[in-house]
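Omission of a single protein chain aside, the complex is shown with its protein chains in their original locations.
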Amino acid sequence: MVTLVDNINDMSIATGTNYTAKDFKSDADVRWCAGCGGYSILAQAQRVLAGLGIPKERIVFVSGIGCSSRFPYYMDVYGFHSIHGRALPIASGIKVSRPELSVWVATGDGDCMSIGGNHFIHTLRRNIDINILMFNNEVYALTKGQASPTSKVGQITKTTQLGSIDNQFNPVGLALGSGGTFVARTFDADVKHMQYLYERAAAHKGTAFVEIYTNCVVFNDSTFSEFTDRETKKERTVLLEHGKPLIYGVNNDKGIKLDGFTPVAVSLDDGIHSVDDLLVHNEKDSTLAFILANMTYSDTLPRPYGVFQAIDKPRYEENIHLQIQDQIKIKGEGNLQKLLLGDEYWEIKN
Amino acid sequence: MVTLVDNINDMSIATGTNYTAKDFKSDADVRWCAGCGGYSILAQAQRVLAGLGIPKERIVFVSGIGCSSRFPYYMDVYGFHSIHGRALPIASGIKVSRPELSVWVATGDGDCMSIGGNHFIHTLRRNIDINILMFNNEVYALTKGQASPTSKVGQITKTTQLGSIDNQFNPVGLALGSGGTFVARTFDADVKHMQYLYERAAAHKGTAFVEIYTNCVVFNDSTFSEFTDRETKKERTVLLEHGKPLIYGVNNDKGIKLDGFTPVAVSLDDGIHSVDDLLVHNEKDSTLAFILANMTYSDTLPRPYGVFQAIDKPRYEENIHLQIQDQIKIKGEGNLQKLLLGDEYWEIKN
Amino acid sequence: MDKKLISIDEVTIRFAGDSGDGMQLCGTQFSDTSAAFGQEVNTFPDYPSEIRAPEGTLYGVSAYQVHVGNRNINTPGDRIDVLVAMNASSLKVSLKNVIKGGILIVNRAGFVEKQLKLAKYESNPLVDNSLNEYSVIDIDITAKVQEILKGTTLTPKHISRTKNIFALGFSYWLYSLPLAQTEKWLQKKFGKKPAIFEANMMVLKAGYEYGENSEDIKYRYKINKADLAPGNYRNITGNEAAALGLIAAAQKANLPLFLGSYPITPATEILHHLSGHKNFSVVHLQAEDEIAGIASAIGAAYAGSLSSTSTSGPGLALKVEALGLAVMLEIPLVIVDVMRAGPSTGLPTKTEQSDLNLAIYGRHGEAPIPVIAAQSASDCFQMAFEASRIALKYMTPVILLTDGYLGQSTEPWRVPDVSTLPDLTPVFHTEKGYQPYHRNPDTLARDWAIPGTPGLEHRIGGLEKEDLTGNVSHDTANHEKMVHYRQDKVDGITQDIPPCEILGEQEGDLLVLAWGSSYGAIKTAYEKLREEGKKLSYLHLKYLNPLPADLGDVLKRFKRILLPEINLGQLANIIRSKYLINIEQFNKVQGTTFKSYEIEEKVNEMLEKGGN
Partner (left out) sequence: MDKKLISIDEVTIRFAGDSGDGMQLCGTQFSDTSAAFGQEVNTFPDYPSEIRAPEGTLYGVSAYQVHVGNRNINTPGDRIDVLVAMNASSLKVSLKNVIKGGILIVNRAGFVEKQLKLAKYESNPLVDNSLNEYSVIDIDITAKVQEILKGTTLTPKHISRTKNIFALGFSYWLYSLPLAQTEKWLQKKFGKKPAIFEANMMVLKAGYEYGENSEDIKYRYKINKADLAPGNYRNITGNEAAALGLIAAAQKANLPLFLGSYPITPATEILHHLSGHKNFSVVHLQAEDEIAGIASAIGAAYAGSLSSTSTSGPGLALKVEALGLAVMLEIPLVIVDVMRAGPSTGLPTKTEQSDLNLAIYGRHGEAPIPVIAAQSASDCFQMAFEASRIALKYMTPVILLTDGYLGQSTEPWRVPDVSTLPDLTPVFHTEKGYQPYHRNPDTLARDWAIPGTPGLEHRIGGLEKEDLTGNVSHDTANHEKMVHYRQDKVDGITQDIPPCEILGEQEGDLLVLAWGSSYGAIKTAYEKLREEGKKLSYLHLKYLNPLPADLGDVLKRFKRILLPEINLGQLANIIRSKYLINIEQFNKVQGTTFKSYEIEEKVNEMLEKGGN
């Protein structure tokens, strides 16, 4: 059965894809606060999408509600600004019904991990090929400053006037615990790395989860500055690169080695340790991913960023269409009249 | 302010606690199928609660909907059979408002991890002192046999007639990823171990999550038999005991060692390995807990059970009451008249 | 032996036994046979709410009721004429509904001490004369099948399991029905196990012959064929019919079908059926909860599927927020709500018509949604198809109400010739100059362009939309305009639905007005009363929002209006507020649909008492 949808799909193949970032800018004014981390996240998305070679009309951006979730308005692709927390199941419906579309979700720490938490863990479980960009500003911004599930213990907000007493989610840990196949972290301030991760996410088959530390200048300003400020970043973060040892520090003079399975920071200048002692990152190793995720809220270890895990697992949308094709092969394309008649019908004659 | 609630609390102190299991049996007929794993789970709960020394009236069992969720009817304590998926937030409201109560949740893999998934991860995050007994039968039983989030890939159910294509949650991994402080696994068939875990869960301060592999004789019979049958259990499972090496096998002749951070099965009879090479379990080590959790669906490694992790973290209900006491100390017990008048009131005279 | 053959018009027979006794099979075979023979049939299964209750208990009784006749068979029968009771508990549970003088076919082996105790009988009713008012046909079926199958390779357990087949064979004899249909079915089922097939056939025939040969039995019955329209027929439950209606609509719309759903009694079978037709390209997602179910369906609708979600009350409650989004987006979506008794978990396996308020009024903001309701099991096909038609034509979510009774009950369905089903193919916008909220002036449906269409990239969402462009608009006058568009669009569907079809007098003293699954009972009562020469009229509504355009006029033509509902008067309130007209309610909230005699009695009472 060639459906209308198929016809439309055919039409789009003709479209040129010599895009520049500008082609992905919509007419809408960007209405984030001056200095909001969203601007850079948006600009990189526009830049990266221009280079992917996917026809614009095949790209869909879905979001929930939040400052971050206004994202689709600013992208000149198919855009769907939905309701709070439901971007992922909506995106799932889109991707499962139209696997040929490139489906992206822009969401916030509240949208994705608070009200949307269940959809988050289940989307990752099903490994549906959706790319999730989660703006983590550790606060509810659009509703003007309440604690989110990623807010720090002790953080003062309008609902935690004496300091937050909810323990903090580690989004990377939660993603791994849910069976996420592509789990990564980056910073709004790190333009190149963000671009790199977008490209990786786009290339990954299955759900790609990218946590982006995002500065909210109004309700949680500078909460990530130790990881993003030029002065401290090198000492307080470590980049994960597949096959490479974990080196960090202003002078690349520090590294992470494993003591059993416990990561420890060592100096490469101490005359004892060398690069060979260091932990070498392996994106394919799920256990290692957990070990690295567990470094997240350590005071003494640098904050890891990059791709924690990139592994292959079956994808729901692929398998359901395989089952469909299979069944059509076995049973033939469905015959409606036969279906309605069923196995046990009888005829009443005149 | 001594409230009515306080008065009631006072009354309960007088109650004797020389219980036997029978004291925890309610009048209601148990209506599970003959052979259902629920019977044993129930019997052990009654036995263990009798020995805890907690007055019956201080114990509350909350559940959602499912075969498993009928549990509270069979326990002669305060019982609350709620709606599908919402046992945990209801239990949270009970515990946060009345921290002196002993709050338990009986739930199923569908109730807890499908519709209730968001509440699950957030309850663990807040570490509210609730003991969760999750009957994992890897199926929706009450609705007569559909796939659940813990169903195996390929499992045939009424909604997966060609085999399930959803990847399977690892409940222990999800619990750890959510920041769970007490995470454990046991089997309906292992009466003693179940009792042990109930006691541990009761003693743990914070959310205690106990996954119980439960046989559903009707819709998923024998799915765990390799782990529970006398013949195979010893070869296919390994018990985690704090401070002890991971030994298993019919003749205790096998063990788990770490190769880097990768668990591997070794023979203790191979002349190469000895007990000293084996991984020694440490419940306090969050990274180790992840490594062990990752063994779960391995075909070659035994299935770990026992306490994966038991660590201490702040508890929401404790901290909010501390904040309250603190504020009362600082500001004095609230004066309603003053509160209503606020800071900026004025008087209009006759 | 010669038996007296009595010609009757109809009979209600209930097969009751323990959960493991195969009563559902008996019932479906009996109804298939009688339907294929050419009689009218209506059935209802009655499962225990426990998955597998202990053997022999009262709450473990499983039953299947079949009503057959030569005309006017619209319900599974108010009262039981013939009860097949395989054990003591099944007799105990069903006897109260058996008519005095009715036939009890009992398996004597099911009345031993243990069974009597479980059934809470003080003494054996088969011997204590307590059944004197009934014709008891008391057979030790267990012994019979053991005898018949003695020589075979079947295990004692297998042998015992054929008891139901014996009862079935006997029932065929009693109502002069052929064995052929069941023989065919056994052939299909046990074709690869000839020993089992043979054994079952032996037992079936033995049951039949038992009637023929028994000296105690002096009568047998015969029901003529019904006067049915020619065509191909099959038995179908409401849930299967709804599933097929959606598939048919998708095929006729030339669109893929998507179902996002979460299991819930009594709607789950829709999900079962739709997940089982992969060669019709049905894509389903068993979601993590009802919210994800509808959200994924909204996503698939946005992407160009005929999209649907199925649920029951508690699930519909959870979909409320997302329904509002679907209203704002103006996308086609079919929501099937198989109602059950509430509130809350309520009585999950019992039926009720109490989600109407939720379906019509249950959204925050002004968020109108068309609501339609099926009237019988097979009508679920028709109405699922119709819901899809409205959804696609008007770009709107549509709620289809069925209920647990319709979902589980079966009736013969004259299968439509698919070439006669209307084409539902939507027009996707593909040209430049697309305005997402430009409307078709006739239907007020907005133009639809789906992802993949070059040059028509656009943004939509849950914030208020600007007229034509669909941009976010905080303009207050625009908001009011859009609120009215959405309302007018739904109201305008009145133009597209059939006018009221009144049975009986077109004006007069008494109109019975109803909706949903009450149809069967009311239709039966109506026919009976008419035959008795009573003056009354009957109007059954299938469109509840909007209501038919001529309904107000129709209602004014009657002095009194009786509205029976399985709730506290939800439709009555809607009719009152819309037409400021007095409605006499007749409400029953007992988890079952009406009995036709209840309607009869009520109508007679009203006719006798006269004006109000």
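Labels A, B and C are assigned to the chains in the order they are written; within every chain, residues are numbered from 1.
By definition in this document, a residue touches a chain if its C-beta (ideal position, glycine included) is under 8 Å from a C-beta of that chain, and two chains touch if they have at least 3 such contacts.
Every value quoted in this text rests on a predicted model; they were computed, and no experiment measured them.
Participant: With the missing chain put back, one of A:Gln44, A:Ser97 or A:Ser114 would touch it. Which one?
Facilitator: Once the missing chain is taken into account, the touching residue is A:Ser114.
Participant: One chain isn't shown here. Among A:Gly37, A:Pro89 or A:Pro149, which residue touches it?
Facilitator: Per the contact definition at the top, the residue touching the missing chain is A:Pro149.
Participant: Check each of C:Lys144, C:Lys163, C:Lys350 or C:Arg560 against the chain that is not shown and name the one that touches it.
Facilitator: C:Lys350
Participant: Using the touch rule from the top, list residues of chain C that touch the missing partner.
Facilitator: 49, 312-314, 316-318, 320-321, 324-325, 327-329, 339, 341-350, 352, 354-355, 357-358, 360-367, 461-464, 474, 476-477, 479-480, 483-484, 486-487, 567-568, 573-574, 576-578, 580-582, 588-592
Participant: Touching residues of chain B against the unshown chain: what are they?
Facilitator: Those residues of chain B that touch the unshown chain are 1, 3-5, 8-9, 11-12, 14-15, 26, 28, 55-60, 62, 65, 72-73, 76-83, 86, 89-98, 100-101, 118-119, 122, 316, 320-321, 323-324, 326-328, 330-334, 336-337, 339-342, 344-350.
Participant: For review purposes, identify every residue of chain A that touches the missing chain, sorted by number.
Facilitator: Residues of chain A in touch with the missing chain: 31-34, 65, 67, 83-85, 114-115, 117, 140-144, 146-147, 149, 158-162, 166, 217-219.
Operating definition for what follows: only the chains that are shown with their structure count from here on.
Participant: Which chain pair is joined by more contacting C-beta pairs, A-C or B-C?
Facilitator: Counting C-beta pairs in contact for B-C and A-C gives the edge to A-C.
Participant: Taking each chain's centre as the mean of its C-alpha atoms, give the chain farthest from chain C.
Facilitator: Between chain C and the rest, the longest centre separation is with A.
Participant: So what's the Cα centroid distance for chain A and chain B, whole Å?
Facilitator: Chain A and chain B have C-alpha centres separated by 30 Å.
Participant: So, what's the distance in Å between the C-alpha centres of chain C and chain B?
Facilitator: From the centre of chain B to the centre of chain C is 40 Å.
Participant: Tell me, which residues of chain A touch at least two other chains?
Facilitator: 118, 122, 316, 320, 323, 326-327
Participant: Going by the contact rule already set, what residues in chain C reach two or more other chains?
Facilitator: Each of 278, 284, 288-289 in chain C touches at least two other chains.
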